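Please find one structure pasted underneath; my questions will follow.
Complex shown without one protein chain; remaining protein chains in place.
Here is chain A:
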Amino acid sequence: MHRCVCAALAVLSLVGASPTPGSAPPRSVPWKASRLDKPNEHVIFLQYGETEPALKLKETMPVEELNPTHYPARRAAAVAQHFLNARHGSPYKWFHVEQVQSATLEEIAGVGAKYHVVFSAKEGVCNQSVGLCTADVLFPEAGGDQTAPQVQCSCEGPLAINASAQEEAFYRRLRGSNSPVTGNNIPDSFGFIAPDMKPLWILAGVASSFVMLKESNENTLYNLAQVANVTQLESEDKQLKFQYHVLLHEMVSQEIIHWKLLVTWAPAGGVSVLHPERQPHCHDCVLPPATAPKERSDPE
């Protein structure tokens, strides 16, 4: 088990006109009926394979309180989580929503649906709370140019958790190694992850967050289901470079969606994702195992 060196650093505020996280949100605001309780609402959910965006008939509504345990607030918080990971994640830093505390929704005609959500979060590797996070998540209206949600998010606690000792060690090990690292099926069918594969799994989660963020809308809830394979590639610069094939689980459609990602990372910078490629729907397919470009390392 890695000894976690998690020092608290100054709060990292993100660029943007985000509301100040300092003021505590009201705790016992009574919850009003969610949109789906309204009888004149009718929502058809996007079916797999359709290219047309989901059709929604709704009225423009004022800002309304959302029940924090209901799915609209939780999906918005998940999007904020993807944003946090894309911005701040690393092979040793992975953020998770713990609990949604409060949320509101504002429908902005001609623009989209803007969620304001307050949630507690923690970093999973060091198991350290980052306190309350406040996020604005804007899902653009269907039919426009934008499809990806726009997010602003900041947290009370330290997002720049100091995991540099482990990150440096991991970086040096992979940089210095003669045989490029490969991995298959992480976790395996029994949920097991070999200790030396764990940072590659976390890195996959962080990299997938770029995709999950971009692909999210009000009718999706994404998670990384599995790393099918990962191969370390030669890198021209000082970054580590990996080819990933990941499986994402989308909860509403229950689909497993395959993506190929080119991922770079170095301790100094963050994670970058290049050339994300969605793979065709693979119903009964068998995935080829990873093969290293030079020396093949035995995945078993």
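Here is the rule we use: a residue touches a chain if its C-beta (ideal position, glycine included) is under 8 Å from a C-beta of that chain, and two chains touch if they have at least 3 such contacts; residues count from 1.
Here, contacts and distances are computed from a predicted model.
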{"item": "Chain not displayed: protein name in its UniProt record (\"Sodium/hydrogen exchanger\", \"Golgi apparatus membrane protein TVP23 homolog\", \"Carboxypeptidase O-like\" or \"TMM27 protein\")", "value": "\"Carboxypeptidase O-like\""}
{"item": "Which residue of A:T147, A:S164, A:N223 or A:Q243 touches the chain not shown here", "value": "A:N223"}
{"item": "Residue of A:S90, A:T104, A:Q128 or A:N184 in touch with the missing chain, whole complex considered", "value": "A:N184"}
{"item": "Contact partner of the left-out chain, one of A:S235, A:S253 or A:Q279", "value": "A:S253"}
{"item": "Given A:N67, A:S129, A:Q243 or A:Q279, the one touching the chain that is not displayed", "value": "A:N67"}
{"item": "Sites on chain A contacted by the missing partner chain, in the whole complex", "value": "34, 36, 39, 43-45, 47-49, 67, 69-71, 74, 96, 99, 124, 184-185, 187-193, 223, 225-226, 247, 249, 251-256, 281, 283-287"}
